[in-house]
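Presented below is the structure to which this report refers.
One protein chain is absent from this view; the other protein chains keep their places.
First chain written, first letter: the chains are A, B and C, and each begins at residue 1.
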Amino acid sequence: MIQHFPILSIMVLFLGAFLVVLVGRSRIARTAVVSAAVLTSFALMVALIKPVMIDGQIISYWMGNWAPVSGYAIGIGIEVDALSLFFGLLVSLAVMLSGFYSFKYITQDDSPDLFFTLYLMLAGGVMGIVLSGDLFNIFVMLEVMTFAAVALTAFRSWNPNAREAAFKYLVVGSLGSTFVLLGTALVYGQCHTLNLAQISGLLSVNGINPTMTFAFALLFTGFGVKAFMTPFHPIAADAHAAAPSSVSVLISGVFTKTGVYGIIRVSYFLFKSMGMSSMQTGLVFIGCVSMFVCVTMALNQHDFKRLLAFHSISQIGYILTSLGLCSAIGIAGGLYHAINHTLFKGLLFLTAGAVLYATGTTKLEKLGGLARRMPQTAALFMVGAFSISGIPPFNGFVSKWMIYQAAYEKAAETGSIGYAFVTVIAVVTSVLTLASFVKVGQSVFFGELPVELENVKETPLSMRIPMWIMAALCLLTGVLPGLMQQYIINPAVRATLDYKGYIDAMMGEGYAAAHLADTVPLAEAKYTFAGAWDPAFWLVLFVIVLLGVTVAMMIGKSGRGAATAIADDKHDTFFGGEKNTFSQVGGGDLFWGFKYNFRRYLNVMGNAHSGVVNDYVTWGVIDLALIIVYCFIFM
Amino acid sequence: MMLVNYIGAVLLLATGFYVMMTKENIIKIVIGMGIIDYGLNLIIVSIGFNEGGTAPIFTMSELKPGMYFVDPVPQALTLTSIVIGACVTAMALTLCIKLYEEYGTLNSSHIRRLRG
Amino acid sequence: MKLLMNLVYILIFPGLLFSSVFGLWLAGIDRKILARMQKRVGPPVMQPTYDFFKLMGKETIIPDNAARSTFLLAPYIGLASLIVTVLFIPIAGIQAFGGVADIVVILYLLTIPSLAIMFGGSASGSPFAGVGVSRTMVAIMSYELPLILIMLAVGRLAGRGFDMGITFSLEKIAQYQAANGPNLFCWSMIPAAVAMLFVIPCEVGAQPFDVGEAETEICEGPLVEYSGTPLAIFKLSHAIKMFVMTLLFTALFLGGISTGMLWLDVVIVLGICAVVTLVCMTLAHAITARLKVEQMFRLFWTVIAGLALLSLILVWIGI
Partner (left out) sequence: MKNTDNSDLIVKCLADKFLPLSLVLGLYVILHGNISPGGGFQGGVLVSSAVLLLYLAYGYKGAAATISGKILHKGEAFGAICYIVFAMLGIFYGFNFCRNVLFSRGEIGDIWSSGTIALMNYAVGLKVLTGVGFLLMLVIGLLAADPAEKAPDASEGGELK
């Protein structure tokens, strides 16, 4: 029975999407259909944890029972190993929470039925990518996903930026799809199959010839576009900022993950190029550039969501970096960060959505002091901000720690000091991330409340519940890394490094052994995990200390505290004896010392993000050319 | 014979990329995307071609020994790719219309409210 | 029993009580010696302690503009995280939670007190606090780069003896120093130690680098609206932070000194802490004026980071 679960969890989303078209005019029917679809999809994924993650089963499924004939895969396969399931879980979780959030959030827009159709199409496309075992199917789903995402970006057509963002996104995104399709075609020309498992086997037998090197570069870049790695990141910023927030959650937390998934599949599994130190260096370089460039861009933004968008790519840079390290702890860190990124970035986008819902703007300069009107949203924002900045005990800390350790261990292992700088860049990026969230906190939630926002109300409960769930998950994944590693991360890492089971499950027992010979450079990587830490332990400690201190202090100050009820000069903000005027410090006013020293760099970067779509295409093509040249030289 | 196809396809791709990189009219950019699609389709179809093969449709009575046919999979891929290309174009043109309504121009160097 | 032991660790040694007492004492020494350097008599050594208790008894005023809960909770979170930090740093071979101690943890835990000050100040709604928040953040950005370089250098030096080639564990760093003598006596570590001496005042927010609290310009920045107990807690945190940072210096560069007698070891460590405070804070306070924000940032990202980098490279090529 369980072998039907993956296809059902994809199809139930598509079914829901089309049903919404039929019945979606009525709010109750729409809500019921969408909830049923996302819940079923998530439940089916969760039901697979036991067999796939824990028992190590690999589900192979041939559509229409077209099993391979004499060693040739002729059908379209669905295959779910731990890695696929890992991403499947991630996707369905984010889709579910964001979907629940949307019910209320989207009521401000017209035609919510169309929104949910596209929303479920996007979700189904992503699920299709991560669960599919067929290269061309991945491409088709990639296109479904891209269309849905572009359309959703343009959904708020009252937003003046939406159409522009959608157009740029479509142009550059279709560039990426082009690369993927061309790579797929070349791979097909070489292997005469589209099945991932068989391609992997055949490529090991045939070796990597120049055509395949070319195909690798194309596929890698194509999935890189979907992950918005650096030269492609401006469109991501545009799209995230213009899309409705619940869609931004999907674009940043889910859409980009398909790119990461594709890169893992292509470079670890199909071409096995990650065994080469040159490819590792390349991916780490791309990751480092992504995380640093995007975080400095984020510091300079004046729009809440655009800032978050740049951070999103910055975190993807972390994931790519740690995947490029190609050690077990590196991959574990990367995958862990993928989960965390989905959770905390989802949470942050949802809080941004809440702010937009309540105030109608996300411009940092126009906001301020919202913590008094929306205390829960502010608290949720702080959870998200601490998570993304890696403040213990939240989840970002755990994965970042693993990434630092992986990078520095790599440095010791290879004896190259370059990887030490990877650690340094990662830490500095983390601090800059913190800085920009301090900026958001100061500009949006603290400081003085502008007069026009006096009547702002807290967001409705149905929007807060998904946010609280996400915040709870941020904390849980941060304090229970042991459980996470045991049941979720380690199986996925093992699946990434040891893919013989995947090939055998798909192509029949013995296929991998016959084709892979015995040289699988990756499978020999060590399974050493940073086991010597236990954040749960010191979270408890932290709580004890906090409680103790608070109780002690509360006892000390009992009998006072009601003083604020009395209107009194002493409760005014201190202004040096002058009359209190509205003077919010926020937005572009912050971090002058940093900006001053980096002014040339920031100017160059600001000009580079020119907003002209031709430029973006040019960079994309140049990037592709560079990657092709790099691959031809070093692969 | 296939070489001509491949050269043509690469030329189409190169033209498409050139158009997308240099032409400022966004309609032309969409055309560039279309040209790239054609190049891709040409490559895919060419990959599946077998010299002297028949169409991959036959019934048992028509089957003779020594007969072979061109690879049907790339043709299916091409069909899918054409459909997707058509959708991309339709959507891009829709957005072009909307952009023109908003900005009053089709010049991509003026459609840059989102930058920095 | 284990729980009881943990409680002792947390509340008495080396946790709340010990670090508070010693931190306040350190702050007192700092003020006293500073006064002597300026040919003043200076307050008694216990003055910061008196200040603390006096502030505890004062009224807590919450401005109308403030976000109440953040404003009130921030000091306690900062203090709690500092106490947690203390537990991870080995003092004379005693480490409350050995095995989990890790320089990355400490790096991140050390940002929480600053973060508490920032969010607390930010929550007060004062524009002075806003400016202070911005400056405090720039200070954090400034010192974080040299600090991670220093930590990597130490981690590499100490980790050479272990199988991974690097270590992030303070326990192993202590073991290494116990076996090979303090790191400071290794040539390649001297630039890093010097850099660390600059990082300490910046992290604590002491004189040449006190841009965030600059009393003369922005009225103590983030703390401008604080009064009563929360302010007392912040002052206490400041003192403990001084202690933690000097303790960290000791752990990284002067660890492993052992005479066999525990109390003597502790006294030696405390002595070293006092000396380090004297060198990097009191002396600097007496002879320098406050730097501008951008000067400070440039200094840390060029000279200080350069020193730390030099150290890292030296360690890496094996000197």
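Simple rule for what comes next: contacts are C-beta pairs under 8 Å (C-beta built on N, C-alpha and C of every residue); 3 or more make two chains touch, one makes a residue touch a chain.
What you are looking at is a predicted structure, and each value in this text was computed from that prediction instead of being measured.
Can you list the shown chains that the hidden chain touches?
If we consider the entire complex, the absent chain touches A, B.
Which one, A:22, A:54, A:472 or A:547, makes contact with the chain that was left out?
The single option touching the absent chain is A:22.
Would you mind spotting which of A:48, A:96, A:135 or A:151 touches the chain that isn't drawn?
Result: among the candidates, A:151 touches the missing chain.
Given the full complex, what residues of chain B touch the hidden partner chain?
Counting over the whole complex, chain B touches the hidden chain at residues 57, 59, 79, 83, 87, 90-91, 94-95, 97-98.
Just checking the interface: what residues of chain A touch the absent partner chain?
3-4, 7-8, 11, 14-15, 18-19, 21-22, 61-65, 76, 111, 114, 117-118, 147, 150-152, 154-155, 157, 166
Everything that follows uses one rule, which is that only the chains that are shown with their structure count from here on.
Between chain A and chain C, what is the gap in Å from one C-alpha centre to the other?
It comes to 35 Å between the two C-alpha centres.
Once you find the CA centre of chain A and the CA centre of chain B, what distance in Å lies between them?
So the centre of chain A lies 30 Å away from the centre of chain B.
Starting from the mean Cα coordinates of chain B and chain C, work out the distance between those two points in Å.
From the centre of chain B to the centre of chain C is 62 Å.
Multi-chain contacts only, two chains or more: what residues does chain A have there?
Answer for chain A, listing residues that touch two or more other chains: there are none.
Could you say which residues in chain C touch two or more other chains, in rising order?
Within chain C, no residue contacts more than one other chain.
Residues of chain B touching chain A in their complex?
For this pair, the touching residues of chain B are 13, 17, 20-24, 26, 29, 33, 36-37, 40, 43-44, 47, 71, 73-74, 77, 80-81, 84, 87-88, 91-92, 95-96, 98-99, 102-103, 108-109, 111-116.
Quick check: in the complex, which residue numbers of chain A touch chain B?
136, 140, 143, 147, 150-151, 154, 157, 160-161, 163-168, 170-171, 174-175, 177-178, 181-182, 184-185, 188-189, 192, 194, 237-238, 241-242, 300, 606, 609-614, 617-618, 621
Within their complex, state which residues of chain C touch chain A.
Interface residues on chain C, with respect to chain A: 6-7, 10-11, 15-16, 56, 59-70, 73, 76-77, 79-81, 83-84, 87, 97, 99-100, 102, 104-105, 107-109, 111-112, 115, 118-119, 122-131, 133-135, 137-138, 140-142, 144-145, 148-149, 152, 155-156, 159, 164-166, 168-169, 211, 219, 224-225, 228-229, 233, 292-294, 296-298, 301, 312-313, 316.
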